[in-house]
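Only one protein chain is missing from this complex, and each of the others stays in its spot.
Up next, chain A:
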């Protein structure tokens, strides 16, 4: 038993008066708050470089997990494969017929009719869905054809989609992909071991066709004013569980298969689906590429290993950050369907041998057998990961800290601004002292409740509102502006200059004028805090919250926006020095959408930047990609707010 020491009660009477004792507690509280505030004010920026360094470490192998299958039912590559040279013969003959048909006609209806008659010939319920897309460029007529192979012994409640676009990414006829779809349609009818229905789908043009088909499959009907009008489907199968999209735009001579995983808005399929497809392909000896790069087994040095993985990671994050559909698989995620695109690559550096068509066929068959085994939806593995190679991944637990660290700086900055605007304590609170030869105690001035300043709220709210209204108006006008830019053949540099001048007028003249008309200058007085601090407080809070919320939905976009905007926001404040004013403006400009586009065009050419704007605007209007509205409604208005802060009174 432990012994307990207790000091004998002290008989010494204290000469501290009760008032001093009473003031100790608030004093301590103030002191702690003061030092916390001081530390945060001085050092909150440290999170940003830590986050950046952590991100730079991500390509290192220590952070990568080897991809393994979590769902026991999948058993990738464990089945006997039956895809034989006879089936490969079917692929080849269909490829020839598809090429022949494509050279004869350009009508989507005829393509669809061909697919439908072939699928009907296998005893499937095949039909055609027509759709029309009205855009500024005119109406595009398209047709999807699909057939449902009912699983002999299944009850038709679950289905797997095998799809292929008629045209591949580069605008070439996807003859081999369609050939595989048709050959598999024939192949699956030979076996009774399937427990899920198969839906064979050929879309044209794509990915718009996939959107029309998926919406119709889920019972949606286009509104009378919608740009995309489509027919309802004649037949349905059950709930689609997985989708495999094939893009083989060649003649059967490939060096590797590339997997495309990220979908619309950077949504990812379950990691088990990716791992299964990759494992099945690797069991067949097919090199699997990610972003057109096959990771070799060995590297010359650690540095080349790092560079290789960093390169793939950068490509991966770029693609995820944009969140635009890269192929048909991208649109399935919205419906909780796990999907992936397999795209054949003709040449990769260092490829030792060619992949045979049968290998590809057996890999696909093997993956289908694995999906067929599933008794439930894929739910064991992650939906959040970043892939440095096709066979490994960085789980959310490893990549989320740097993403959060980057943006959390803004949250602290917001807190600092709130404190600074209210209680501008420059020194640590002094202890209350007894006034000599009197029973009274002098309270130190830092403990007084009378020295807090009033924070102006109306002016910051007006500023925030005006900037966001500008963004919303830009979003509203964007189709018109893009139409004018395309049809008026306006030089993109003129366009960018125009946007710059308009925004400069807005933040440099109109908003300050309105501010002064409504609220006065916002300069600080003895009793009121300067308005810019509260503006910055609200803006930092909003941007930080937006970026942190984004970090789970689309971490790559969060990173891509946090890296330029966080330093710009940390720096932004009214200043008398010309140098720091210039530095602040440059940082804010680089973080603005125009600045980012400018950087992209300096690095990769003007065409890329132009293309990016067009694709993201189309991605929003055609597929509902968030990038465009997010930038115009949240990111760009806050950047305007940053510019306003720089120009405000101290």
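Definition applied: contacts are C-beta pairs under 8 Å (C-beta built on N, C-alpha and C of every residue); 3 or more make two chains touch, one makes a residue touch a chain; residues count from 1.
As a convention for this text, contacts and distances are computed from a predicted model.
Here one chain is missing from view; checked against "EF-hand calcium-binding domain-containing protein 2", "Centromere protein X", "Phosphatidylinositol glycan, class T" or "Ribonuclease H2 subunit B", UniProt names that protein "Phosphatidylinositol glycan, class T". When the missing chain is restored to the complex, the residue among A:22, A:376 or A:611 that touches it is A:376. From the options A:39, A:100, A:157 or A:302, the residue with contact to the unseen chain in the full assembly is A:157. Here the missing chain is touched by one residue of A:138, A:170, A:219 or A:576, and it is A:219. Within the set A:26, A:238 or A:479, the residue that contacts the chain not displayed is A:238.
Hidden from this view is one chain, which touches chain A at 1-6, 120-125, 150, 152-158, 189-192, 218-220, 232, 235-236, 238-239, 334-336, 375-377, 379.
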